[in-house]
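Have a look at the structure that comes next, please.
A single protein chain has been omitted; all remaining protein chains appear in their positions.
After this line comes subunit A, so read on.
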Amino acid sequence: MAMPHLQQPDPAHPLPQNDTLPEDDRDQPLYKTRDKVYPKRVSGYFRNLKWFALITLLAIYWIVPWLRWDRGASAPDQAVLIDMDMGRAYFFFIEIWPQEVYYITGLLILAAIGLFLATSLFGRIWCGYGCPQTVWTDLFMLVERHIQGDRNARMRLDKSPWTFEKIWKIGATHLSWLVIAAATGGAFVLYFNDAPKVIADIFTGHASLGVYVTIAFLTFSTYLLAGWAREQVCTYMCPWPRFQSAMLDDESMIVTYEGWRGEPRGPIKRKNLVRGEVPEVGHCIDCYACFNVCPTGIDIRDGLQMECIGCGLCIDACNEMMDKVGFPRDLVRFDSVQNSQLRAHGKATNIRILRPRTIFYSVILVLVASVMAFGLLNRTTLEVNVLRDRNPIFVTLSDGDVRNGYTLKVLNKEQAAKTYILQIEGLDASDFQVIGLTPNQDGTFSLDVAPDRVGSFRVFVAANPETLNSESTPFEFSVTDPEDNVRETYDTVFAGPK
């Protein structure tokens, strides 16, 4: 049974016999032109998983900016928004101020450890299913196939002269790619602006230059990377494949070819099958189905390779063939290297999820996640910072008292205007004043801070040097929110003469 295969891969094996030094090495190619990959359509379990990932991830990307979340009049009602001008990031019920950027750091750490864990368990599933490069390339290939046809049709089209049919097919493909690319760039800016408003602005020409430049850049890069560069991004640009092997061990689930039962490969003699005889060849019928569907254009039978993104499409392709010829499935399978070897020796296999490596990653993951959850749950809505004047450290007043100056920053992280009560504790002050404010009856001050804003106040405290025990007397500012009964204090010192 001969399957048509138009392109023979260059198998690295078998080893060459001739091992002589070249007399002249000027002919060595230093640059490699890209062999265009024409992945064939395939169906099966892994392809379905990939469709599911594609639809889910793209839906999230395009729908999320349109979700609304009511935060009252003082804040935007977009559920997920990074507001650069105001310096706020919103994620549903979470709001983050610039100085809380450690939450984002935490998120990135979680993402990294999560990636390590997933890789040590399941190989490059991020590459095969989750990475934007993969998702968009998959989408672009879908469009390409719908317009130009499957693998063989596309290869024929590329080789054919420029007829009208070729022009419109290629033209329509690139146009569709550009439309998708523009929608990709367009959706990105929605995360940084009020979505309905910025969409209207974009089409009426009122959006900012930054918005247009971002869209143009992302349109161009999406078109270039998903339309033209594709597997070149994974092979040459992306750093992840370079060090992913550090997370893998013999028990990681990866896409492998079971050489022990596939070899010796060779086309199957139909008569052998009919007669029910055991074929002398291995189960691999050398049909190249696995190679033809591979989006990175490699042959999985050469073993685990850097180019392999672990998409599993070759498994689907091979299973289809095995079903047709009546050999057992999973000649190319998603399993660990160890299990593959165990099977080769007829031993029982097992999948061990809990290994030192995965436990280690999980523990870190849980740790970082709990620290973050703790931080978020205990996030204060009121924060006080005090900067003490240092030039001069203190001022002598005409009555001999000394005075210290402070700049008080009160962060109101609630979506409501607040009036806080400011007082000092632990110091026998002779005078206490806030510039621009009149004191309350009891000598405290009422600080008004707008919703979701920082209030900045100049505070002066004076004391008689006789009452000070040392040149630096510790005391504290206390800021109370009488409504919510929240109190924040800030420890500082009062400086005086020796």
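Rule of thumb we're sticking to: a contact is a pair of C-beta atoms (placed from the backbone, for glycine too) under 8 Å apart; a residue touches a chain by one contact, two chains touch by 3 or more; residues count from 1.
Following the convention adopted for this analysis, contacts and distances are computed from a predicted model.
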Chain left out of the displayed complex - its UniProt protein name, from "Protocatechuate 3,4-dioxygenase beta subunit", "Glycerol kinase", "Cbb3-type cytochrome c oxidase subunit" or "Phosphonate ABC transporter, permease protein PhnE": "Cbb3-type cytochrome c oxidase subunit"
From A:Ser176, A:Thr214, A:Gln232 or A:Ser446, residue that would touch the chain that is not displayed: A:Gln232
Among A:Ser398, A:Asn469 or A:Asn485, the residue in touch with the chain that has been omitted: A:Ser398
For subunit A, residues in touch with the removed chain: 12-16, 18-25, 27-34, 229, 232, 235-236, 389, 391-392, 395-400, 403, 405, 435-436, 448, 456, 458, 460
